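Heads up, this is only part of the complex; the chains shown haven't been moved.
Chain lettering (A, B and C) follows the sequence in which the chains are written, and residue indices restart at 1 in each chain.
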C-alpha cells in the first residue's frame, strides 16, 4: 500500500476527528480550521487542526454570497450552501449559511426537510410565498403555516418540518438562510419518495399515496431523471 | 379566574417543567414520574415530580403490549406508541417503545419520518418488506435500503429518514419498535404533503411533483379525509 | 395575594418552562411559540406553549430587518437583535439573527464577546474592518485575525472570542449576523471592565492594565456614563 494512500486515510481521519466536534455542547478550543493533509496539522489542545500559526483571516472568510446564481433549471431555484468545506473556519461551530436564488414567476425551492437544523430565512430581494407543515399533531393533523414574504422579512422553519419557498412575483427573488447545524441535510420529498435508487416498490407507493400504479410509474420516471 | 383554571395551568407547568428533562444529556435525579395535578407533587431534587413516597412499581409498568390491535383501516396497520403519557415512569428518560400490527397481504405502515428518533424494529411475527431512503447525498441522490424481514430480525431506521414497513405475507405481522426519544414525532409523507390544513397551494405541489393539477386536487381530496 | 399576581408568576413559569428547551440537544416537539399569559396556553406534547390552534404564520415572522437604524450615538453603530422575544416562533430553536448599522468614517461595533454563541456575519452594504482575538494560546499568546470585508463577504467570529467591526469607508455599512444561540449574551470589554456597577476597585484595574490610577478614574468616569 502506498504512502500516499496511507496519508489519504490519515487525512480523512484528521477531518473525521475534529468534525466530531461539530455538535458538541461546548467547544474544547477557540477554533479548529480544517486541514486537507495531516502534514499541515499540529497538535493543538488535543485536537488535530490546522496549525494556528498557519491560520489566516481568509480561513474565516467566504466571498461572493451577493453574486446571483443561475436559476435556469426545472424548479427555477438555486441553493448555495456555505458549509465547513467552503468556509473551513466554520468547522466545529455548528452553524451554516446559504443563499437561495428564485426565478421570476414560479421559481420553487421544492418541499423538503432539513433533518438536522432549524432554518431562519431573510428575504433580500423579491416576494416569496413560503411555509411549513407540522408533524401529525393529535386531533389536529398536519397544520400548514404559509405566508407571503417581502424584502426585509425574516421567517423561521423549525427543525425537521416540511417547508418550501415559491416566487410569486415577476422579478427574481433572493434569500439568505442560516441553519443551526454544520450539515443540515436535505430530504426533498418528491425526489426521496419517487426518485430513490433503487425505487421503492410501486405497490407500497400506490397504496401509501392511493394512486393508480400508472401514476406512480409516471412519477418515478420523472424523478429518476434527477432534479 | 377560577382556582380550578389556575390549578390547570400550574398542572401544565408541572408537566412542562419535568418534561424539559427528557433530552437532557444527563439526568438530575433517579427518576421523575409524571403527575397530573401539582397537588400530587413534591419537590424532589429540584424538580417537580410525583412524590417518591407515592411512586409504585406500577408507575414503571405498561401491560398488554402482546395483545393484537385491529388493522381494519385504510392502510391495514396499527401503531401503539407507549410513551410517558401511557407509562409515566418513562418520563425524562428519553426512550419510548411501540407495537405495530400489520394486516395480511399488504398491511402498510406508510412512508414516514421520525424527526426526533432513530427506530430499532424487531419482528415478532410474520414477514415484512421494510426500508428507508437517505437524504440527498451528493453524487448519489436518495439511496433506498429495503429488505424482507422475518421473525427474529432486527432492523435499524436512522433518525430523520423516510421509512416504511409492508406486510407481504398472507399472515398478520407484528413488530416491537424502540425509539431514541420520549416523543419521536411522526411525519407521514402523504398526509403531510397532500393532507395539510389548510392545503399547500396546488401550483406549488403540481410543480414540485410535476403532476397535473387535477391529480394534485384528487390527492388532496383523498388525504383531506384523514387516514 | 391577588389572582393577577399569581397569574403573573404562572406566566413567568410558563416562559421559564419552555425556554428551558432552548438548548436541548434535540427538541421534544415541532415548535413551542412563547405565550405571555398562561390562559393563552395549552398542553402540547408535555410542554406549555401557545395553543397550536392559535398559532399563526405571523408567530414565525419578523419584519423590517431591511430598515436602516440610527447610528447617531457615541460609537456610531446600532445592533438590532431579533431573538425569541421579538420573534416568538424562534423560541426553543437555539438560533437568533441581528442587523448591525455602522455610521460612515468610523462607526464601531466595539470589541465584545458573545459568551454563548458563534457569530456568522454577512456584509450587506459598505466596507468594514473586522476581526477577533484568540484566547491565550500557549507559546503564541493572543492572535488577532483581522480583515477588510466588502459587500457579499461572510466572516466567522468563533464563540467566546473578543471581536469587533469598524466602518472604514465614507458610506454607511450594514451587516446581517446570525448567532448559534437564542440568547448569545454580550460582554462589551470596555463597559464591563471600566463601567461596571459598582466599579471594580481602582487598584485592581490599575495593576491589571498597568495604568496610572488617574487614567483608570478617567476611564471609569467615561464608562459610568453608559454607551
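What we mean here is this: contacts are C-beta pairs under 8 Å (C-beta built on N, C-alpha and C of every residue); 3 or more make two chains touch, one makes a residue touch a chain.
Note that this is a predicted model, so its numbers are computed, not measured.
Counting all copies of the one sequence in the full complex of this file gives 6, of which 3 are shown in place.
In this text, only the chains that are shown with their structure count from here on.
With centres computed from Cα atoms alone, the innermost chain of the structure is A.
Separation between the centroids of chain A and chain C, computed from CA atoms only, is 25 Å.
For the pair chain B and chain C, the distance between C-alpha centroids works out to 37 Å.
Across the assembly, chain C contributes residues 25, 27, 30 that each touch 2 or more other chains. Residue ranges of chain A in contact with chain B, taken from their complex: 25, 75, 106, 108, 110-111, 113, 115-116, 129, 131, 133-136, 140-144, 146, 159-162, 164, 166, 185-201, 203-205, 207-211, 215, 219, 222-223, 226. Of all residues in chain C, those touching chain A in their complex are 23, 25, 27, 30-31, 44, 52-53, 55-58, 60-67, 82, 87, 89-90, 93-95, 97, 118, 120, 122, 124, 131, 134-135, 137, 140, 143, 145-147, 149-161, 176, 178, 180.
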